[in-house]
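Every protein chain but one is kept in place in this view of the complex.
The block that comes next holds chain A.
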Amino acid sequence: MEHFLKKVGVFFLILVIFVTVLSFILIPLIKKSNYYKIESDITDIYIGDSHIRQAVVDSLLSNSQNIALDSESLYFTYYRLKKIFESENDIETVYLGFSYHTLSDYYDDYIYGEFSNSTSPKYFFLLPFSEQKKMLYLNRKNNYVKGLIKNVYKPILNNSKFGGYSNVFMNTKSIKSSMDKRINLQYYTENKINQFSQINLLYLEKIINLSIINNFKLIIVNTPLDSYYKAKIPIEYIDKYDSVISKYDLPLIDFCNITFDENQFIPDGDHLSKEGALKMTKELINLQKQNVAF
């Protein structure tokens, strides 16, 4: 038994030493890596969650990069932008995805709630120490280390980009039952309308302040919605959205005012299909060509 225990001990000791040494090598690599940086000739970036990610085909736009990422709330967007603007860049305009659903507190679950473990590791090294401690504590039962390995070490080693245009949906269309499900998910909990996300509202203000400090133009983008879906959004959210935009006098491109066919959406009526993304990107190009003052 002693021989067995000794062998098992040595086996795991080798593993622990290996992981420790690897971590000490990788942490400086993360800090120096280009994973969170933007290429030098980029003047326009598109940032936000999956709505922007699936909607803006940056390869059709000049000097532009879509760096949006699924489930990214404004809390995380703020820290990403902060990191980006810590280094030299040519960015003049930040197009920020901000829609009605962004106001809902269901998003807070991705920051401090039950889905924190699936989102926050990606941004861990961007957060200040106080927020890192909070995340480690909140996710203490979720094996946060594995999240860090999967969401940070792995993409860096693979030389991946942090976010970016991604849309696999072809030949799809919005479906009422899926839209109903989606509305329920984003705006309701147990048949009651969700509260507004104070975290997202706070970090929207921080992003606005960041734009002033770093002298970049911030333009809000409200991605298209199927008309059935839009009609189902609680009026409180429509009003709140309008009041936030006007409170900060934010330049807005509202794609909800442009008609998109049902086959330009995916079944949830809330995200665009590939076809929809092409249409939206072309509309964006037209608006930019016309030099519309947003």
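The rule is short, and it goes like this: a residue touches a chain if its C-beta (ideal position, glycine included) is under 8 Å from a C-beta of that chain, and two chains touch if they have at least 3 such contacts; residues count from 1.
As a working rule, contacts and distances are computed from a predicted model.
Participant: Looking at UniProt, which of "Phenylacetate-CoA oxygenase subunit PaaB", "ABC transporter ATP-binding protein", "O-acyltransferase" or "Putative spermidine/putrescine transport system permease protein" names the chain we cannot see?
Facilitator: "O-acyltransferase"
Participant: Specify the residue from the set A:S40, A:N171 or A:N191 that touches the hidden chain.
Facilitator: A:N171
Participant: Tell me which residue among A:N63, A:S118 or A:Q288 touches the hidden chain in the full complex.
Facilitator: Looking across A:N63, A:S118 or A:Q288, the contact with the absent chain belongs to A:S118.
Participant: Need a quick check: the contact residues on chain A for the chain that isn't drawn.
Facilitator: Residues 1, 3-4, 8, 11, 14-15, 18, 117-118, 142-143, 146, 149-150, 154, 168-172, 175, 177-178, 267 of chain A touch the chain absent from view.
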